[in-house]
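Only one protein chain is missing from this complex, and each of the others stays in its spot.
After this line comes chain A, so read on.
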Amino acid sequence: MQLDKQEHTPLLVDGIEWRLGDETQLRATGLQLVPGTITLLMGPNGAGKTTLLEKLAGLRPSVSLNVKYGSEPLWRENRLGRLRLNEKALRQYSYACQSPEEGLFARSVQEELDYSLRPYKLSETERQQRIESALTAVGWDSSWLARDPYLMSGGERRRAALASVFVTSAPWLLMDEPTAGLDGAGHETVAQQLLRTKSSGSGIVLVSHDSDWALPLADYVLLLSAEDGSIRLCSREQLLMFPEWLEETGMKVPDWLGTAHLLWRNGAAPDQVWNPLDAAAEQAKLWELRQAESGAKEETVEEQRRAEAELRRNVIAGDEQRKSIAVSERRNDVVDAVANPIGMESNALARRKMQHRPEKSHRMTGFDPRSVWLAYILVSTGLFFLSDWISVMLGALIVFALLTGGRISLRRWRGLIVNYAVFSVVTSALFAWGASGGSVLFEWGAFVGTLFTFVRTMLVLLLGLAIPLVMTPLSLRRSLEQMIAPRGRTPQWVQRFILTVTLIMRFVPVLLALWERFVRIFLARGKSISGNPWALSRRLHDVSLPFLLALFRLGDEVALALESRGVGFRSNPTRAMRLKWRLRDYGLAIGALVLAVGLWAFTHR
């Protein structure tokens, strides 16, 4: 079985600001989660709970965060100095994303479980054991192995997905909202399995909205602040004593926790408040006590407060003791294994803070979309006149200057641009090889000639890619409709066509995000970073099926939302605003014209 598991495999995180319990000073290094415990990650919307969990799993690159599973760093530099994921570290965890059933792709439960086990080298008996215990964990027997997940109900699919998460017995289990949408029995099943996993020595990091379900299971709590992204690590008991820490992250204290807090303040033992039945008994006891005392109500509030302060101190002292053990162990780690000098970490922190600042937006908002279009067409025409490498260089400079001047970042299209560049070089090389008649002599002239056309087109493409970034699809729709029919009424089919095109543009980023989601799921399960063509085609195959299904669901929802907005029922929607050309639009168009003529003149110099 997993040998690592017998070893001590703590989860170590550097490069995030955090504090322990009631400390006021933030630290930058040394956050450690201990195996054999359940840690609940809490924070308001937008604090980045899911993002943090994904970073812990290496599913999102992170410049600043330095994650280690035991002695295995999550990211390592390869020979070229680029950060690559460490497959050994990936095998240290099992990851369940939100709605994990959406990532199922195999035609039987057996295949799904095998897929999750593939990265681990296990003997046949161990495999059988693992599979059996995973099935038991979700309340199934081996008769389910042959079942097809796509023929199951939603709840059964969730079980299949959870079984393929539980099957690995990795030292860490990272789970994002595992119980969302489950019934009461489902909550209970998951809770039991988490406790079993914990007692087997694995560590669990859990994100859950159901705080009254999750907190009673947890040993520790990570409170993630929405304000500055800092973290507070405390025990569940400390949170019971200081529920206001939740408010500091930007959350509200749930009613149930407020009540549990009150019970504790009135003398209930901290471990008697997590189960509502125990809590009810404590409450009943308290009322009886009050009734008996109601005659002698002289016990002063002051005295009660003092007792409570004493209690807080005691529990914290105990807790600190526990923590100091963890910290001292950690110190030993630091001596032999910390790779990061302090200076680098503070740099990383500074960088993280920079990322927090909202990006500056581009400068094109104030222009009429039509003038942007016109300017684009003019400059592109100018670029197409370019006929030698020197003028193409000048063209490239101009494109670069326009993009930086307009503060437009083409980062979103990075993949597309890189692919295009590779494609151009490869095609040019092939063409040159063909032109040389297959001889060993490389036709340099043919190569450069073909590449030239590609480079020129690329400049036009780069400018074009900026267009969807500087104008919203709906304003594009408005400008197209108005260009086609300046006086109103557009034919219905034109209108439909334009609406379809603009909606497709609107949903491109959504689709990209969806695709990336499934790529992440497969990285988390397949644990392979191999980039060879076979692995890539395999990934394409495994990702596309769930992606397509998700796409259909999305399509359904979009259609539904459009229908409920009344789109398509009225033949001619009104136009809330008509676009108007202003002085600056003339300026933009004239500037573009001058640029185009200049490019033409330079080429014919």
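Here are some notes:
Rule of thumb we're sticking to: contacts are C-beta pairs under 8 Å (C-beta built on N, C-alpha and C of every residue); 3 or more make two chains touch, one makes a residue touch a chain; residues count from 1.
What we mean here is this: contacts and distances are computed from a predicted model.
A chain of this complex does not appear here, and its UniProt-recorded name among "PknH-like extracellular domain-containing protein", "Peptidoglycan-associated lipoprotein", "Methane monooxygenase/ammonia monooxygenase subunit A" or "ABC transporter ATP-binding protein" is "ABC transporter ATP-binding protein".
Of the listed residues A:Leu195, A:Val418 or A:Leu474, the one in contact with the hidden chain in the full complex is A:Leu474. Touch with the chain omitted from the figure is made, among A:Ala146, A:Ala185 or A:Ala269, by A:Ala185.
Of the candidate positions A:Ala28, A:Val63, A:Leu122 or A:Val253, contact with the hidden chain is made by A:Val253. In the full complex, the hidden chain is touched by chain A at residues 44-46, 150-151, 153-155, 158, 180-187, 209-210, 212-213, 243, 250-256, 258-259, 261-262, 265-266, 276-277, 279-281, 283-284, 286-287, 290, 301, 358, 361, 472-475, 503, 506, 510, 513, 554, 557-558, 560-567, 569-570, 573-577.
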